[in-house]
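Removed from the display is one protein chain of the complex; every other protein chain stays in position.
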Amino acid sequence: MTDLEEGSKVEAVDRVIIRFAGDSGDGMQLTGDRFTTASAVHGNDLATFPDYPAEIRAPAGSLAGVSAFQVQISDHDIMTPGDAPEVMVAMNPAALKSDLHLLIPGGTLIVNQDTFEERNLTKAGYDYNPLEEGEDLEGYRTISVPMTSLTKEACKDLGVKPRDAERSKNFFALGLVSWMYSRPTEPTFEWIDERFAGKEQIISANKAAFSAGHVYGESAELGDQRVVVKAAPLASGTYTNINGNTALSWGLIAASQLSDLPLFLGSYPITPASDILHELAKHKAFGVTTFQAEDEIAAVGAALGASYGGHLGITTTSGPGIALKSETMGLAISLELPLVVINIQRGGPSTGLPTKTEAADLLMAMYGRHGESPLPIVAAQTPSECFFAAIEACRIALTHRTPVMLLSDGYLANGSEPWLLPDVDGLEPINVEYATEFNHIREDGEADYWPYLRDEKLVRSMAIPGTPDLMHRIGGIEKEDGSGNISYDPANHSRMVEIRAERIKRIDVPDVEVVGDPDAEVLIVGWGSTWGSITSALGRVRSSGHKVAHVHLTHLNPFPKNLGDVLKGRNHILVPEMNTGQLSLMLRAEYLVDAKPISKVAGQPFTAGELEQTILNYVEEKSTT
Amino acid sequence: MTDLEEGSKVEAVDRVIIRFAGDSGDGMQLTGDRFTTASAVHGNDLATFPDYPAEIRAPAGSLAGVSAFQVQISDHDIMTPGDAPEVMVAMNPAALKSDLHLLIPGGTLIVNQDTFEERNLTKAGYDYNPLEEGEDLEGYRTISVPMTSLTKEACKDLGVKPRDAERSKNFFALGLVSWMYSRPTEPTFEWIDERFAGKEQIISANKAAFSAGHVYGESAELGDQRVVVKAAPLASGTYTNINGNTALSWGLIAASQLSDLPLFLGSYPITPASDILHELAKHKAFGVTTFQAEDEIAAVGAALGASYGGHLGITTTSGPGIALKSETMGLAISLELPLVVINIQRGGPSTGLPTKTEAADLLMAMYGRHGESPLPIVAAQTPSECFFAAIEACRIALTHRTPVMLLSDGYLANGSEPWLLPDVDGLEPINVEYATEFNHIREDGEADYWPYLRDEKLVRSMAIPGTPDLMHRIGGIEKEDGSGNISYDPANHSRMVEIRAERIKRIDVPDVEVVGDPDAEVLIVGWGSTWGSITSALGRVRSSGHKVAHVHLTHLNPFPKNLGDVLKGRNHILVPEMNTGQLSLMLRAEYLVDAKPISKVAGQPFTAGELEQTILNYVEEKSTT
Amino acid sequence: MTDVMDSEAVPETSRADWQSDQEVRWCPGCGDYSILTALQLLLPDLGVRREKTVFISGIGCAARFPYYMNTYGMHSIHGRAPAIATGLALARPDLDIWVVGGDGDMLSIGGNHLIHALRRNTNMNILLFNNQIYGLTKGQFSPTSETGKVTKSSPVGLISEPFNPISVALGAEASFVARSHDMDRKHLQEIFTRAHAHPGASFVEVYQNCNVFNDGAFAEITKKDARDDMLINLIHGEPIQFGSERQFGIVQTANGVEIANVSEVGIESLLVHDETRSDPSTAFALSRLAKGPDEPTPVGVFRAAVREEYASAMSDQVMGVTEERGKGELKDLLHSLPTWEV
Partner (left out) sequence: MTDVMDSEAVPETSRADWQSDQEVRWCPGCGDYSILTALQLLLPDLGVRREKTVFISGIGCAARFPYYMNTYGMHSIHGRAPAIATGLALARPDLDIWVVGGDGDMLSIGGNHLIHALRRNTNMNILLFNNQIYGLTKGQFSPTSETGKVTKSSPVGLISEPFNPISVALGAEASFVARSHDMDRKHLQEIFTRAHAHPGASFVEVYQNCNVFNDGAFAEITKKDARDDMLINLIHGEPIQFGSERQFGIVQTANGVEIANVSEVGIESLLVHDETRSDPSTAFALSRLAKGPDEPTPVGVFRAAVREEYASAMSDQVMGVTEERGKGELKDLLHSLPTWEV
């Protein structure tokens, strides 16, 4: 915090949105991440949005290869990485070309001027140099910095080869932006030491580049650009900056500890879910087994096998993988075994937009299996809430012996926010009881074990292999309720279909809470990752004098018990969704209310601004007609 | 028809329902089938319902091994195989035990008395002989016939081994029932000659058994049992008795001829769809290629590959197979290629009740894929209508370049009815045009081929491999509209999602017709195989003085354009479905009408009687409250 | 999973203890019966507990097997049994897992799971009942059906060549590979005993007669009076010989292996069977001897080589990391990224 005091001309702003854009090889994700952590440690509230291409590394300098990282930092509670950036770093012409339109009018543009030479310009589709000609940059405050050469210069006495030195240019950018926002230097230096441990040359080059960027800010008389975003008045406690996939992974480990069952993950890599596999693979010390299967069918099969053996069986994937897992989910429904199926949704259909976000798998989660095969659905709402959503999904699966679908999406998965770490001792244990004794008397008077005897929640008895005496067989053919024996009896089938529906309905789900203006005519119903944008947008709509109510669903099946009452009689129900209206469809069918979707299916999350505008338009139109 | 005249005490009835029940090894399906054909040729209207177990041949004499065949024959137009049989043949104690409850009070029961000995009785779970003790048979007219011994007796001079002779006992039963219903003998003899050609002993044994049964009727003074069901006044023309799977297979061949494209079937065996594979495999002379793949994924993949190559690509399966095919359907949606996916629905979830009927895959058809991935859905309504439904599905797939889901079910698949053969020259051709020329001018002025240029129905251009000059690449990643090049552009994705939805909406679908009392307060909406039961039930409801309207949907997506108007303002919409309310859900969501399901999920079709009762109850309750 | 009972002696059982109360529902005369009987008679001698024994199957006639065993069991979905068994085996190395399925279940739809299970070498005994037909769906060809076969789905004769399940398994790195048939209870039991004893994935192909849809497919080699001449019994450590007079033997050639007259080539030039070779090449060559079950066909253990077992290696890794780093603490995990206080 020392940096802060020395400056005098430092202006304080309440929040700022910064976007780092460059080539896939330029390390923009790392730069953004690092800046985020420094801001987090500084005490800002923040939210991030990594936005990168599907190719591993598209041709250097091409438009397809642009990789960006956007972060909003603020001195107050925020929910999104912000709509349009106010500051943009463009490391090459392609980044400028592809992202400049996002920058707000009057925004600050920092470009690496060294890269604006013919080859790169051509690759980006410029037949002139926008830094010198044309009107592209009109209306922006452009700061052209020869980052590459300054970085090389800074490294020249370190014995680093110029080509290697050049690689540190992202640290130059980071140093410059860190100076602009008065971010402390030491945490970044410590982090460099740790991250590149053993690679002395890289360490010294990165530090030199960072310092050069910092110094550039000071010396190049950019003083008027320097601002400070004060720490946000967050609740006191210990914070960490976390993205959704990490929070979700930790939630799974927590559920394993809370239920005292070993965690088994059966998975097959797929963007944007793979990081959960990577994260869990690191945590064997928690008794976690991760199994990378030959495909998604084997992955869910293995998870089901592990569940059957008394482990907490989990499988993670994205849309295409869910399609492949659906037959086995049907089996799990028939077997009434616990299983957590995690879908990190991405743009579809088919391969679609693998690195972009979307939330169009809700109806597949509800209805994507043959026969009557209901299962509970839980959806995460912010990156850090993925932790609790994971625990909730596991709780339902284990205590109700059912497969559960947990929905997250690419935006939550990779986006991050500060998280006030919960007190782990305060987390509620998950009680799982396996049968160890006979539970039924046969006609001949002998004691016996019946796997489909149920409790009042219609949860069946479950004895795991290894339990003496309780040997029994289960299978996917229709079975007699109680005994579990194969049954083709029509009445039994009818009853089993009813039971499978009813046992999902009997799951306890917290009531929804109506926030904002509960009695407002207009009700916004959200689910999943739209929570942040909706909340921000509604804040603005309400501060412009309109009344709106808001409910957010974390449980999509069964619906909260009070939802019907909340919706009843409302003529103006709007449902912002990253699909063409899937929750709306469910609400309409269930409650016969005229829920109207606000759809966005563009591979990008809603911005608060566009939601604000849509809702304002609606509210105003409604009152004029 | 000679048999008919000789009898004098023959009473005429308007219809009769007969059920043949016996062990899986007893040949009940054959017997039923044969009786059906004889009745069809006699000119009756009829409908059949084979009801057999999942095991190939469960232990002889066990309850699990009971196989039954029900047929209704009538002198007027009928739509179902009837509710409760009036005559039942029970070839062994197990058949009696499992099916007796179906027989109407006062019904006629014909049992093979020879099988009622201790071992068989025990296997069926009797500790007494119901033919001699107990009250099981009270209220029925029981005719105990020693069929086995009479059959052996009849064959004794033929040189047939007694064990082989015994196998002909089903022909004894057939002979007896044929006599009772005055069916001609010759067609059956001819059929025996043909079917068992080359096996002289079997031919003679079967004929001897048949005749013995016939004679038994005459001589055992069963004269008062003899009735006749006159020919139905059907439209004039040539008829054949056909089941749904055969009609469907022929419809596919017809579509291939009408479109002048070779038919390619990629399939993997599964009950109750396998017979389509078997049937098509026989018809290579129509240029049909049938490919039994390693699994369902390969089956649909191969069909898609064939479609891409300019064939009519089809894949057939049942629920579990649809689950496996869903990822490839998503690809077909993204590629915008024709593909017909046929789902012969069966009891679910999971393996469920493979040989029983159900219609619970509608929502999976609508929503069972990740991302926004709409496709058209066609449903067959009677066995013979499967022919036209198949043509319609192919027509939509080929002319709109989209995967189409065609829904049938186990009941339609195996059930049969007389079919007035259509004039094949009157069938409308399916015009498929593949691109052969450039369709676009590049910026540099060169002509070019763009695979995603569309016509007014939004159907894209399609050039098949082998077409000179039009080489291009397609794939499952989001593509730029027009060029088809990979595109991660948000606005393009948004537009493509809209186009994919809109192009399905633009498919022409015939309006629904309201039958019955169009202005009735109560409207019944049906789809699929429930048509027969609903129509019969409504006939009875209406003749008991109530007004009801009826619409039947053959197109589930898009809905007929006039459906909204038909439903609008109706307070009493009932939807009989063999699921827990899937069409109801779609109607509620789409039209915000309070459609109420009448559900039956018991592995059995609706009987007209139970539907009549439910609807009557509803109508009466409605008017009292 | 420590279990008090593990330290206690395994109780004595009889065949009846291994029979479930479910009625067996195969067609009368089906070869599946004899395999079931062989195993139910054998299990009392294997020194295993019923509650520690699990049968996992897919779908098909063969796959009904678990219902008839008084053990834990799961009748899952078509083709997926090896995948489900893998998860169970990884979670529960204390269990004895048997996977049972038909040629369609395991080699058609389930082919991929099978080869990966064999490659990984997870502890389970995989029994493939090969009847060269789809039984449960009433008679379509399977990937082991012979070229030219007329079935419901190949009315003009099957075009493709079949898989040789032993070759497939060996190509997939299987460590234990054997073949037996449903007409010889003793041989079945020997092979099952060996499969059970093998650490890792054991693959056993059992020729099984489907008397309804493919009757007599193996009769030429399995009927009593043909066996001497048509079955080549592979015996570890012995020269490979067969024939009523043991007059035939197997010799190696540049093409693989071949049948020779012992009197012509001399007993010393016969190939000596060695199950334990780390190189599967010779076992593979033996698998190619017969093109189908109408030529002299090797039965017995083709390969029984030592490879690391996957489930125990996996749990060793978990335990190793736990020992090295100490048992994970949730609180520490939550604090493992940079944190700050407010």
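Letters are used for the chains, namely A, B and C, taken in the order the chains are written, and counting of residues starts over at 1 for each.
One rule holds in what follows: contacts are C-beta pairs under 8 Å (C-beta built on N, C-alpha and C of every residue); 3 or more make two chains touch, one makes a residue touch a chain.
Just so you know, these numbers come straight off a predicted model, no measurement behind them.
Every shown chain touched by the omitted chain in the complete complex is listed here: A, B, C.
Between the chain not shown and the residues C:20, C:34 or C:164, the one that touches is C:164.
Between the chain not shown and the residues A:215, A:281 or A:453, the one that touches is A:281. Annotation: of A:21, A:41, A:58 or A:145, A:58 touches the absent chain (contact as defined above). Among C:199, C:243, C:256 or C:296, the one in contact with the hidden chain is C:256. For subunit C, the residues touching the chain absent from view are 108-112, 115-116, 119-121, 143, 156-157, 159-164, 167-173, 252, 254-257, 271-272, 274, 277-282, 284-285, 288, 307-308, 310, 313-314, 317, 320-321. Interface residues of subunit A facing the missing partner chain: 55-60, 62, 64-65, 268-271, 274, 277-278, 281-282, 284, 290, 292, 294-296, 320, 350-351.
Residues of subunit B in contact with the chain left out of this view: 37, 40-41, 43, 187, 191, 231, 234-242, 246, 250, 253-254, 257, 262, 264, 266, 283-289, 291, 293-295, 297-298, 301-311, 313, 327-328, 330-331, 335, 420-422, 424, 465-477, 485-486.
To be clear about the criterion, only the chains that are shown with their structure count from here on.
Each chain gets a centre from the mean of its Cα atoms; the one farthest from the centre of subunit C is A. The greater number of contacting C-beta pairs, out of the two interfaces B-C and A-C, is seen for A-C. Measuring from the averaged C-alpha position of subunit A to that of subunit C gives a distance of 44 Å. Residue positions 327, 330-331, 335, 475-477 of subunit A are each in touch with at least two other chains. Residue positions of subunit C touching 2 or more other chains, listed in rising order: 59, 75, 77.
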